[in-house]
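One structure is given below, represented as structure tokens, and several questions about it will come after.
A protein chain is absent from this complex, but the other protein chains hold their places.
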Amino acid sequence: MERTRIVFSGSGGQGVITAAIILAEAAVIKEGMEAVQSQSYGAAARGGATRSDIILSNEPINYPGVLQPDILVCLTQSVYTQYAGIIRPGGLLLTDPHFVKPAKEADAYQVSVPIYDMVMEKIGKPIVFNISMLGTLFGIRPLFNPNSLMEVIAERVPKGFVELNEKAFTLGLELGEEYRQDF
Amino acid sequence: MERTRIVFSGSGGQGVITAAIILAEAAVIKEGMEAVQSQSYGAAARGGATRSDIILSNEPINYPGVLQPDILVCLTQSVYTQYAGIIRPGGLLLTDPHFVKPAKEADAYQVSVPIYDMVMEKIGKPIVFNISMLGTLFGIRPLFNPNSLMEVIAERVPKGFVELNEKAFTLGLELGEEYRQDF
Amino acid sequence: MTKKIKFVQGNEACVEGALYAGCSFFAGYPITPSTEIAELLAARLPQHGGTFIQMEDEIAAMSAIIGASLTGKKVLTATSGPGFSLKQEAIGYACMAEVPCVVANVQRGGPSTGNPTHVAQGDINQARWGTHGDHSIIALTASNHQDIFQMTVDAFNLAETYRTPVILLFDEAVGHLRAKLEIPTEGELHVVDRLRTSLPEGVNYHPYLPREDGRLPMSDFGDVHRYNVTGLFHDMWGFPTADPTYINDLLHHLVDKIENNVKDITRYKEHFMDDAQYVLVSYGSSARSAIHLATERRLRGERLGVLELQSIWPFPKELIREKCDSARAVLVCEMNMGQLTAHVRAAVRKPNRVFLANRTDGKLISPLDIKRSLRMIQGRGV
Amino acid sequence: MTKKIKFVQGNEACVEGALYAGCSFFAGYPITPSTEIAELLAARLPQHGGTFIQMEDEIAAMSAIIGASLTGKKVLTATSGPGFSLKQEAIGYACMAEVPCVVANVQRGGPSTGNPTHVAQGDINQARWGTHGDHSIIALTASNHQDIFQMTVDAFNLAETYRTPVILLFDEAVGHLRAKLEIPTEGELHVVDRLRTSLPEGVNYHPYLPREDGRLPMSDFGDVHRYNVTGLFHDMWGFPTADPTYINDLLHHLVDKIENNVKDITRYKEHFMDDAQYVLVSYGSSARSAIHLATERRLRGERLGVLELQSIWPFPKELIREKCDSARAVLVCEMNMGQLTAHVRAAVRKPNRVFLANRTDGKLISPLDIKRSLRMIQGRGV
Amino acid sequence: MAKKKLKEIAINQSWCKGCGICVAFCPKNVLELNDEGCSTAVRPEDCILCKLCEMRCPDLAIRVIEEEEEV
Amino acid sequence: MAKKKLKEIAINQSWCKGCGICVAFCPKNVLELNDEGCSTAVRPEDCILCKLCEMRCPDLAIRVIEEEEEV
Amino acid sequence: MAVQEYIRDRFFPQMWCEGCGHGTILNSLLRAIEDLGISKSDIVMTSGIGCSARISGYVDFHSLHTMHGRALACATGVKMAKPELNVIVPMGDGDALAIGGNHFIHACRRNIDMTAIVMNNRIYGMTGGQYSPLSGVGTMATTAPYSSIDNAFDVVKLAEAAGATFVARTTTYHVAEAVTYLKKAIQHKGFSVVEIMSQCPTYYGRKNKKGSAVNMLEWFKEITGKLGSKELEDNPSLIARGIFVDEDKPEYCSEYNKIIERASKR
Partner (left out) sequence: MAVQEYIRDRFFPQMWCEGCGHGTILNSLLRAIEDLGISKSDIVMTSGIGCSARISGYVDFHSLHTMHGRALACATGVKMAKPELNVIVPMGDGDALAIGGNHFIHACRRNIDMTAIVMNNRIYGMTGGQYSPLSGVGTMATTAPYSSIDNAFDVVKLAEAAGATFVARTTTYHVAEAVTYLKKAIQHKGFSVVEIMSQCPTYYGRKNKKGSAVNMLEWFKEITGKLGSKELEDNPSLIARGIFVDEDKPEYCSEYNKIIERASKR
């Protein structure tokens, strides 16, 4: 697999960093790939923008920063404004209409998926929103076997919550598949 | 005046360091000379050997240590043993028989003056022994006007004690004059 | 046997390395970006009968590991800038009293409180000269998780071998980066155990008398040999002395045991160095970008190599000269105002061919930053 | 008008210099061999309405002078090795927050408790690199009482001029030596007063915005301008920022304001340097022996000169090069393992002609010690 | 001196973080969190001007403003 | 068991610094400073074996030694 | 003047988390100062490092944001150099009593006229939830994953034993008390300590299952009792609130002034 550079961005509390860690950990532990994940630390405060960079590869990864992501997820309007411009031409830009009103133009495959609303409708617990987001991403573009992701999720959440997360992940996967495109 | 290098040595409590400071201070303040005074600091403990080096000169003094003193005063047997050998050939080596039994041979003018016993006999206060020692030294070899020394002493001791010190100094002066020798 | 693979922060790689090396005592005080080391050890150490203690400040933490080491334990503390400054007096004590211990400093932006949550490599010289008086020190660093693990193990090994504090100079970028770590199997890496005296009770044991090979066997507090440990200059029994000969000898011993073993202590990696015309000298997270750039440029046929230092102190002067003297230019890539650069310059024959590619704003230096500097010194503008 | 002549210890010369410069606040913690500075100021300061306070430790003392300086006072603390190590975090704070203050370090034997009552010059590099993170610093030194007085006044002047901590690197031998001191009359020496903003209330005052001449006018706490002081990277009002541009700029400002003014800050003396073939580079009490030797050798016609440094940091590289490049050999005389020597080597064209004449056993290096080294490098044996 | 009267409970919506402290501890249930998660005065008429909401707000987002006092 | 008896008040003259503490506080005035300024037992027969001298000596210079006990 | 006039409003909304008690302490303090009518330029606020320490950036006084643990030591310098200034020193529990413990007891001992406020959330907030010397046995924290075995200091007892001449304690729930105590503390001539129990819902709350800020305030109400109240008498395991010490003793700066007088005569 070619090197894949991913940026998840949003606001504190949306779980984007956890999602990023799960994605990269699954790549490493379950798929035997190389992966790095980093994030910008802010001061403890509400509403600060959060960004996490992930690189997946089969080769060793040195510089861990992502300048031009192949995949960019923006979950607030402000990070969308801030980061939409850095997407690699032809990349995938995933947003959620609940948070972001995407601009018309972008040299990328822009998808706006109503993940949040679906989560609230079908599950009712905003806490699993980030897991559904991961599912959606894999629905659109399966970077590797989605089961690997689900395994990591299962290892990370308390026993009683595995099922809930599974539901959220599957919900996302199905939702994402509707937007799948071949490249 | 040529450079004069002096070492006072004895044990803590004999006041050799005070005597050294008085001598050097008088040279600087009253006589307009250059002088440096240094001492070896030991750990706070009884009976430790004390040594103070003094250099008098009319020129600036750089290295402040005395390797071969022109004048060496030893006030305990142990410092005598330790330092007698460093005296400059032809120098003056002053001891007190109450503390030191001098060796027969030394390439120097060796004088053993019973300062302590005289102080005890005439004054009865061992505390002024160091002042008498200074007087004795100046009696033997007046490095400069003895009044300068006495002035500094007077400035340094509490008012009520000036007379006592004056007496001790004069006692020493007179004692020393008996041992004066021309070089 | 398949190895255990983990996906962890660099700080956790340090923790894994410490446990692998046999660390059983940690005392610390939290500070960003080193805190995870303390947090993870608080959970892990007691699982193996080891001890974690959070002290009242960094001075106490450093003091506590010194005390613990003397009972025979392998000990660690971890901190960052301000805490590293506070530990300096006690680090000097450990040098003087020859107490093996490891101090991790996960660097952040300084001076002072500075830029606590962002990367810098500004404590290079402080690691060498932070405490008062002449002395010497060992400091290691690493650019990736596998090396953090390895260098942490090496730090414990060197601490034991040379009876000295060893500094681990990591930085925020590698410390917080999450990546793969393969835990070596038991026995795979060499672990140096504490060298204990074999003298029985009643035989005069000299805690500060080096053996012929230069090592000084220790005896644990509580064991049969009762001796003295002090930060004053001391004799071979550890008792204070002001004798000039002893003082001179001890000071030289402290410096020489490290400076005379530069070769043994030096750790480095070469990347594309074989026929390199331009040499990038780097370390820690900066080295990741240097290697990144070299990899990319090699594809285009440029003869660019990277000399990655994994030990900073004692400074590997000979190595630098050997690897750099024939280069057209040397570019030192670091995140400070040129702290290593000055030492590289002093080491090579043509100091004016040594350049600095740096970044001092809290952002990780990027391959592009280095490329720009490289173009400049090649006369090609930016 | 006759000048006041005193016969005092070097430490007292420092006290006299501080009072002359307008020092009105001292906070300290006793430690040999600097204690006399505190003791004398405890008696002298309140006589002029000034403040002396003995704090609970050196950290508190350094912190207290920082607080006091911000109210508009000229401030001093004094310490030695272990205390200097403890002060490092707060010294870095003073660098970052640009708080004028003077820190006297009367050096003794280290590392650690070391050799408390004897001389050494082992804190040279620590003065520069003791605190974490990039920064710069000014450090002055002196070899005799008149110069101690002068350098102390200069330290206060430079602290005010550059809004920075200034280190006075004295040593036990000069600190405890008693010798003559002539107190200059009022006005004889230049005294730099605190530069205060002339902006009236209501006008936006920028505590961290340098004027065109590079100086930053201050405003006393309690005055009409209320601003913020922090050890975090900050903007021109003193408020914290993590903006990479601000961080980069501030760091460069802190370093450049000192490094770009080496010429203005450098202080030195030449002794017999006119046609010297051999140059002794020295400072502090070591310089006394170097000058002694040169004086003596000159009488015998040997072309030996002494370059006495009175400022160590910023390192006067250009000066060293200018004065030493044409010498047959340079002999650095110091009481450590060659801390200044390394910098002299890095400065000159022929580093292999730079030698070290040192002594590291607590005894004052003597003219004889230097003479021996000189004979060795001249190939004449000892 | 007449009884004090409420003029306005001014809530700075851009400062309020919606912690709910003012809401939970208003003795008269005057306040509620709105859809944006900000505090609003829904029953200002019940307000007894105790100002506990104003004093407890960690974000200095509330001011309980009284009518000019009638003398 | 018979009454304890003094065998010796052993004073290590090379350790004693002559501070006089033992002398001043001996309840029976057994001790005195000699010409060299060292403590000596001048009236050992008065000693009541209280050992206060031994316990107070800062220099560990005194041992009050009892006869082997007679059973 | 409204309390909003004592702040630097360009930094609002402030950076503390939703429901963080430190904001309430800022609020109470500003109210106290407003009530006392002290001029903004007569106050120096000195803080250390921590979430709590951010408070000095928000107030429109002279502000000195120092090093972790060193607020009181720096403040002592300010006060001794210019005794006419009003020096207020808010500190986190770690700042005041872990790394800063020595300066704390020595400031108490000197009885120097400053006001120390311990913003006690029983955790290191800024570094992400490690236990502090005020956490107490049984507290969960990132460095106490098996729950803490460390006894907590009783700040009130410690301050009193060390020599503070005004000592009080309250919580962020009891805001009227807080304002009263702070006013008295600031007016007190000598070293005053006011401990205000504060909620950190983000770390202490989450780790110890104490719920939201609102829940934590309810909890403060439950676990404390006013000095002299029947409630406290009946249940001595409650944490006492109130003024514990209020004494008149020679103040350090005044005593130093006498030294100056005596010395100047020589």
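General remarks:
When the chains are written out, they are named A, B, C, D, E, F and G in that same order, and each has its own residue count from 1.
Convention: a residue touches a chain if its C-beta (ideal position, glycine included) is under 8 Å from a C-beta of that chain, and two chains touch if they have at least 3 such contacts.
These numbers come from a predicted model, not from an experiment.
Contact with the chain that does not appear here is found for just one residue of C:D223, C:E302 or C:D325, C:D223.
Across C:G231, C:G305 or C:G338, the residue that sits in touch with the chain not pictured is C:G231. When you scan C:L40, C:I65 or C:A78 for touch with the missing chain, the hit is C:I65. Considering the whole complex, the residue from G:D35, G:D60, G:D154 or G:D246 that touches the absent chain is G:D154. Residues of chain D in contact with the chain left out of this view: 29-32, 35, 38-39, 42-43, 46, 52, 54, 56-58, 82, 112-113.
Mapped onto chain F, contacts with the missing chain fall at residues 14-21, 24-25, 52, 55-61, 63.
Those residues of chain G that touch the chain absent from the view are 98-99, 101-102, 105-106, 109-111, 133, 137, 146, 149-154, 157-158, 160-163, 249-250, 252, 255-256, 258-259, 262-263.
Going forward, only the chains that are shown with their structure count from here on.
The fewest steps needed to get from chain A to chain D, moving only between touching chains, is 2. Listed by label, the chains touching chain A and chain F alike form an empty list.
Distances between chain centres, each the mean of the C-alpha atoms, put B farthest from chain E. The greatest number of inter-chain C-beta pairs in contact is found between C-D. Averaged Cα coordinates give chain D a centre that lies 59 Å from the centre of chain E. Note: centroid distance chain E to chain F, computed from Cα atoms, is 83 Å.
One finds 87 Å separating the Cα centroids of chain B and chain E. For chain E, residues that reach two or more other chains under the stated contact definition are 17. Counting partner chains per residue, chain D has residues 59, 89, 93, 117-118, 230-232, 242 touching two or more of them.
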